[in-house]
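One structure coming up, written as structure tokens, with questions to follow.
One chain of protein is taken out of this complex; the other chains stay put.
Order of writing sets the labels: A, B and C. Residues in every chain begin at 1.
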């Protein structure tokens, strides 16, 4: 439905991530290889942490990423050590800036690929469960944004895996009460600016694709002549909806029902179960 | 905050209404004379009843009306005997198609100039009061759309003045409970495709401007040489945020706290009180 | 590079042509089957002849056709007996309204799939050859628009096939002088509101796909139970970049180097040679 990537590591120019790779995210906006839909042309977004404050910046647009000249201009100027980027394929919600990922709350970013099944049926009940003080921050009409604010209400800022587990359990409970067999399909990434958490999960156990990059030092030993690998610090990490290229050994699938935590250049994997 | 017009009568080309008058609605998008804001450049919309079905069509855009070439093209092609047109000045909600007026529900259209004071404070409570079966139809983030769906829940399709009175009373009650002294500021128009209802009301008794056109036959007698008046049937009526021109006697102010009903070319005025 | 269709015949609602067919033009904006590119998401346009004047109307947008709600609204309202529709895949020129097809001059429409090879190299010389009095009408930066105005200068209004042949010969001559082996790749359609001319040609003899619909009365005899065929007058004709569906016998390929003329419900084919 969508494609995304989450990067943290050495400072890199955005275009190195968004345009340079053979199967870059911008390429995926037009021809995704593994997505539920090949075309992800219903808008895009990038969120990054600038030098100025702890609040991340958002550049969101309803244009297809592949033909957006402002994205290309900014990608040639902005250096990031942490970025979330997303190309959207709408599953029904309007193509508008407030429906573009990543979503932001304080220092947090959130992006999602997948859907809440029969969202119109359960939307009201889910939205009502958003904490009243968070409610005024809802601006769009996507399932993804509602998931985010539910997770915040369930304690995302304190314990992200637990909050996401509670959010998913709640969405599944509401969905099943409305007769939906498999309510949740998701790969989600969220960050507080320091740590990234990514989740691969679906109620039916057949989740959208998710990959993480292999250890840079290992890859560098394997490909001593690859210049791209020399510029990357060892702790640089990408989590992506699909591999950005065909380099053998560079991309590893995130298993079903898994939470990946990337912190200080280290990855940790743990099982993910709604709770 | 916005400017609008509601026309019913002889079939006319849209451009006769939207572009031709000296102070046309498109002109008002750039330089409104009486509006709370001179510039109404945060999108626009037109809603009209085509030949095909009872469901009105919508053409909505986030561009300023004054520079939108598609609007000019369509205005030169589309003949209407009933049209709602609106140019928007946002009071905070995002500039996106789903926030453009008129809003549509079945055969009904709705448009609004004004605001619900401190809307973020009361939005959740108002949205929760929208009937659950109507909730999935909410797509935008404006106060105006919420007013519409509340009014539908209060019986708009059966008795529009009563439903709008109940809606306003409810919004005022909720607002005052949250400490808002003057919760509602509105001129609203709604139609089912046959009758138009327009309302001028504000909690503080100082409502946005609203005018209706004078009787065509009277005007024609007064200005026997004005060709524009000869093409209009006697029952043609305009209700507008501000006069479209300076023709003496052509425009009459709708009094404060008034409901205007235009049906079969006749106007009726009655006091409007929230109830 | 693009996909287009040209319809003339019984009055039909636009959505019957643009959305209803299994492989409709809107579908082709996302997943063309035969195009040089699968995605034609760099804007779209429709041109049609309204009731009002001989000048056709244009609705052009830089959004992908597949997610444009205004197109869907208009398609449900506008009935046409002649329409040109186009979905664009840019070959480099900016995604902007003035680069969307069809182009218009007086009562004429023009749309193109293909390209002038190495257009930046020859653009200046081609533009200089546009008649000075037509020059101010050039608004965009596409090869397609330049081809149109060149053809007008070569007498499009008097003898379209001869004018297009001269235009192509000229473009080929200029291109070859600049060392371009195969300067022209095109399927083009043009109409004056009464007759449609379509051309399939490329300098290398491997032109983009082009099809025309089979005779309606023949098809109706073949498929007596197909309701869509019963609503169409015998003289209704479609010329399309690719078949709108899989109905056996419904679509016939236009041969290489051919000009098709559709007039009063009759088609005529003749060879097309640059001259």
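Everything below uses one rule, namely that a residue touches a chain if its C-beta (ideal position, glycine included) is under 8 Å from a C-beta of that chain, and two chains touch if they have at least 3 such contacts.
The structure presented is a predicted model; accordingly, all values stated were derived computationally and were not measured.
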Residue among C:97, C:220 or C:263 that touches the chain left out of view: C:97
Contacting the left-out chain in the complete assembly, out of B:15, B:42 or B:73: B:42
Which residue of C:22, C:139 or C:266 touches the chain not shown here: C:139
Residues in chain B touching the chain absent from view: 30-31, 38-39, 41-42, 62-64, 66-67, 69, 90, 94-95
Footprint left on chain A by the chain that the document does not show: 13, 50-53, 57-61, 69-70, 73-74, 76-77, 79, 97
For chain C, residues in touch with the removed chain: 94, 96-98, 120-121, 123-124, 127-128, 132, 135-136, 138-141
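Convention: only the chains that are shown with their structure count from here on.
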Category of the chain touch graph - line, ring, star, complete, other: complete
Distance from the mean Cα position of chain B to that of chain A, given in whole angstrom: 41
Multi-chain contact sites of chain A, meaning residues that touch two or more partners: 94
